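Before I ask anything, let me first share the structure, which is written out below as structure tokens.
A single protein chain has been omitted; all remaining protein chains appear in their positions.
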Amino acid sequence: MFRNNYDNDSVTFSPQGRIFQVEYAGEAVKQGSVVVGIVSKTHAVLAALKRNAEELSSYQKKVIPIDTHYGVALAGLASDARVLSNFMRQESLRERLTYGRPMNLSEIANRIGERAQINTQQYGRRPYGVGLLISGVDRNGPHLFEFQPSGMVNEMLATSIGARSQMARTYLEKNLDQFADATKEELIKHALSALKDSLSQDKELTVDNTSVGVVGGGDLFKLYEGQEVSPMLASAFGEGEGEESMEVDT
Amino acid sequence: MAFAAPDHGPGYSFTSPTTASAPKQHGFYPYTDNGGSILGISGADFTILAGDTRSTSGYNINSRMAPKLFRIGGEGPDATGARIILGVVGFGADGAALKERLDTIVKIYRYEHGKDMSVKACAQRLSHLLYGKRFFPYYTHAILGGIDEEGKGALYSYDPVGSYEREQCRAGGAAASLIMPFLDNQVNFKNQYVPGSGEGHDLKAREVVPLSRNYVMELVEDAFTSAVERHIEVGDGLQVLVVTENGIEERISPLKQD
């Protein structure tokens, strides 16, 4: 039987030049539920689909506020995300204490990128099994960064990670030119629409399974969950969210 | 030396110095007094903290606008959502360090627990922060204010090494000795008796009742305008913070600059 001999650790290349452990970590991200991030010239929005492991359990945390000017959305291992978000929060507090200023987003994104890369090059370590969208507003304006377990960090205008996220990205690519000048409400609508496109047939966005994080226009990062997202869902998909609008004979 | 030299027989160099010369005295004193005064009064559903805004070094006025009262645990530049206030007087740098430590702790508490820290918990934590530097103390007198779990005004006062107590009122800092007796008399009605209730030990003490917010504000202003007259380190501005269930209100008014 064929056995891959090059995926036992994250420090060995395969003859094809691949590091399987890192690629597997990337698969963990793809199994997480989908999250979407978009930035305009003024705002940054994160939207996420929460999953519950079983009917009676609580929903997974998908959007984590880090500081007053930014937050992260995660896809993959939530516990790894907690480690990273704790680190980011610590660094952000440190920045405020030592310099009295908010953490620069590219700086913090690169810093966790560095940490993740170390896990891919030292024996006995394992890559993070989580992808993050880091989104917020710093002194250079709104930003969105995508972070992958490989240590890859990229700045994006809009993106999505997680299960079936290709559908969301297709939506985002299609509507990209509308984002820059969009209002906060329009941006939320786009994020929810992109999120909705990634849902499987039997699923729909509800107040229970949707998280939205918004920051910009002088407001601090705010996480919307539960009943707070209901007006957003209503304005994005019309009243009685979930049901497609009735086909009307003409 | 750990052991004593024998008092008879041949001598051994037990008591010989480990160095040729005695160590030099430290020439650096790590503290200074930046003057100023604070006071706090708690009411039925509010707590007021007040402090002057002068910062001094000896006879110099460093600044006429150096607030001593801070919001603890709020988010962002305006401390949004803060429900606890702290006043610190004494050595300004220690005060600033203490404030930042407590603020960070309360912020982390909210992140880790998903709820605000109670004033009671915060008060005990502040005591630990101060005692943690028992042998190199924060040279400050701190007063912490907020609303307790029953919705009542809460006020805690501290000594520099963390001994603390919940009180109705407390004055701290340079003019504490001027303000505190006034507060004893006007807030806790010390030495006030019911007229005609008897002679000597038969006199009935006037019953202590919670004071209204407006009345407390007047007491605070009287306390400071008087302290300014009698203490050179107090003056310039009066900062007042009021915590209620609805949040924190701030008012800054002028005091004499002489």
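The letters A and B name the chains in turn, as written, and every chain counts its residues from 1.
Methods note: a residue touches a chain if its C-beta (ideal position, glycine included) is under 8 Å from a C-beta of that chain, and two chains touch if they have at least 3 such contacts.
Here, contacts and distances are computed from a predicted model.
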Undisplayed chain, where the name is taken from the UniProt record, one of "Proteasome subunit beta", "AP complex subunit sigma", "Nuclear cap-binding protein subunit 2" or "NAD(P)H-quinone oxidoreductase subunit 5, chloroplastic": "Proteasome subunit beta"
Touch partners, limited to displayed chains, of the chain removed from view: A, B
Identified contact with the non-displayed chain, of A:97, A:118 or A:234: A:97
Contact partner of the left-out chain, one of B:27, B:114 or B:195: B:27
Touch with the omitted chain, as defined above, among A:42, A:106, A:175 or A:230: A:106
Residues belonging to chain B that touch the chain removed from view: 3, 6, 9-14, 16-24, 26-28, 30-32, 34, 55, 57, 60, 62-66, 91-93, 96-97, 136
Absent-chain interface as seen on chain A, which is shown: 97-101, 104, 106-107, 139-141
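What we mean here is this: only the chains that are shown with their structure count from here on.
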Of chain B, residues touching chain A in the complex: 75-76, 80, 100, 104, 107-108, 111
Interface residues, chain A side, partner chain B - complex: 68-69, 89, 93, 97, 220
